[in-house]
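And then chain A:
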Amino acid sequence: MESTALNQIDYPILSIIVFMPLAGALLLLFIRNASAVRWTSLFITCAGLAAALPIIASFDKTTHLMQFQEAYEWIPSWGINYFIGIDGISVLFIFLTLLLSILSVLVSWKSVETKVKEFHIALLVMETAILGVFVSLDFFLFYIFWEAMLVPMFILIGVWGGKDRIYAAVKFFLYTFAGSVLMLVGIIVLYYNGSATLDILALSSMRYPFTLQCWLFLAFFAAFAVKVPMFPFHTWLPDAHTEAPTAGSVILAGVLIKMGAYGFLRFSIPMFPDAVKFFALPIFILSVVAIIYGALVCFAQKDLKRLIAYSSVSHMGFVTLGIFALNTQGVEGGILQMLNHGIITGALFLMIGMIYERTHTRAISDYGGFARIVPWYAGIFIIFVFASIGLPGTNGFIGEFLIILGAFGAHKLFGVLAATGIILGAGYMLWLYQRVFFEGYKEGLSVHDINFREVVTLLPLIILVFLIGFYPDALLDFMHPSVEHLIEEFRADTNGKNIFSQYIGLHLGGR
Partner candidate 1 sequence: MVPLSWYIMLSAVVFSIGVLGFLMRRNLIMVFLSIELMLNSINISLAAFSHYLQSITGQIMVFLVITVAAAEAAIGLAILMAFYKNNPTIKADEINLLKG
Partner candidate 2 sequence: MTLPQLFFAYFAVSITGLSLLVVTRKNPVHGVLWMLVLFVHIAMLYLFLNAEFLAAIQIIIYAGAILVLFLFVVMLLNLRVEETERRFQWSWPVGLVAAGGYAVSLIFILVKITVFPQPGHYTIEKMQTEGNLMIIGKVLYTKYLLPFEITSLILLVAIIGAVVLTKKKQE
Partner candidate 3 sequence: MKYALIPLLPLIAFMINILFGRRYIKDKAHWVSVPAVIGSFILAVSAFMDVKAGNVINIDIYNWIASGSFKVAIGFLIDPLTAVMLIVVTSISSLIFIYSIGYMHGDGGYYRFYAYLSLFVFSMLILVMANNFLLLYFGWEAVGLCSYFLIGFWFHKKSAADAGKKAFIVNRFGDFGFGLGVILIFLTFGSLEYTHVFGHASVIAGKTINFFGYDVGTITLICLLLFCGAVGKSAQLPLHVWLPDAMEGPTPVSALIHAATMVTAGVFMVARCNPLFDLSPVAMNTVAVVGGVTAIFAATIALVQNDIKRVIAYSTISQLGYMFLALGVGAYSAGIFHLYTHAYFKALLFLASGSVIHALHHAGHHDEQNMQKMGGLKKHMPTTYIVFILATLSITGIPLFSGFFSKDEILYRAFLGGGLGKFLWFLAALAALMTAFYSWRLIYLTFHGKFRGSDEHEHHIHESPKVITIPLWLLAFGAVFAGYVGIPPIFYEHGDRIGEFLAPVLGHPLGHGTHAEEIFVIAVSILVALAGWFIAYTMYLKKTELPQKLEARFQPLHKLLFNKYYIDELYSKTLVQPMLRASDKIFLGFFDGRIIEGVVNGVPSFIASFSRGLRRIQTGVFSSYALVMAIGALCIIAAMVFWK
């Protein structure tokens, strides 16, 4: 067991980052003035990002071990500890969360005018919960954060959402909660099977009997697949996205749904390698179905946000495909694509929120010729459209290419099928762009182009799109050792180079 407590920084940096927003939320309780609330909230989120910067400087990119560990006893009689730390897989999500939180505050500046204080409190509480999920190394802690996330999101959708917000909020809550409860059962089983510890690292290094692995895998799968969301469990997403306020959609698309995939990487693969191998083919099929199905459904959408939501289903299909290809390119591509999706879809939701503030409609047919009316907006929008399509030079390309490379290496047929998603993606995104910005120019419609605050909101994302597009190594470097380690362990556990080696007899195109 790698118990060497790595912590390059001599103060509890992770705890500070995680709990700073919560403290901020408490602070907000005592502030009355709406604009003071906004500024405080902005300050707290920015301070969170600033506090996290030392991590970049002192992160050790050569080890797969958990870094910046903090461990304190919590409930010793049950083996529950306050144990946190990050590795190359989680570190990037921390930053994504911190960044998107700032942007969420910024984009809500004008659009949220009722119950401003409560809104920002919910936002900050959620930030803490999300960060907590990514740093937890103790199942108990993890589960607390995992569930804690639902409540503020539920409130955000249910209070500040659109017309059908209650339906969407309840659906979101029940859907994800149903999955989480099964995971809780899985955690309890692990607890009793793993000599009464909830330490994730300790549990990961244990081997379980095959049948048990399969059951546990399915229990965790329920939670993660709903969160991702994988193909047949995706219908909460369009409703939640459509009804959520912009900030909610951004957080939801940007980080919340990444947790499912993160869960696969952090728990399913290290803990249940044999089961992963056993279920890899069904998951591959579901992923490919999600890619193609999500894309096809996009063609029929009439609502901007709903379309982007379905495109998320398609993109997250790529992510799961990459992760379960279980080779370096696939997994790294999957992780990168998660970040990319957070950036791109987050940005698209931000932009839709901005235009919605002006037009108060989300129906695609209400738009048209906007490239003339709001040229800057149109120009920035198309950057994200092409990033979403996966045009080389943008971040989307790197992720999708690595994933297809990985998937093709694992199983040719699925690699080919997944690649068709790229064609479809271009189709629906460009069609959307055409309908909104090109044809059907309406005279006399006056809408303001984006203002300085909004440009500031989008600028970091634009920079990231191109930074990752042209220099993805900056991010990939962080994850190399962790991913390599993950795959080595997996291969050592399952004695096979290719995840589909068991299916050779089926002549499905596997190696």
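A word on the picks: all candidates are chains of the complex that A comes from, given by their letters.
The working rule: a contact is a pair of C-beta atoms (placed from the backbone, for glycine too) under 8 Å apart; a residue touches a chain by one contact, two chains touch by 3 or more; residues count from 1.
Quick caveat: nothing in here was measured; it's all calculated off a predicted structure.
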Touch assignment for chain A within the complex, options 1, 2 or 3: 3
Touch list for chain A against partner candidate 3, complex: 171, 174-175, 232, 234-236, 293, 296-301, 327-329, 332-333, 369, 371-372, 375-376, 379, 386, 391-393, 397-398, 401-402, 404-405, 408-409, 412-413, 415-416, 419-420, 422-423, 426-427, 430-431, 434, 437-441, 470-473, 476, 480, 484, 507, 509, 511
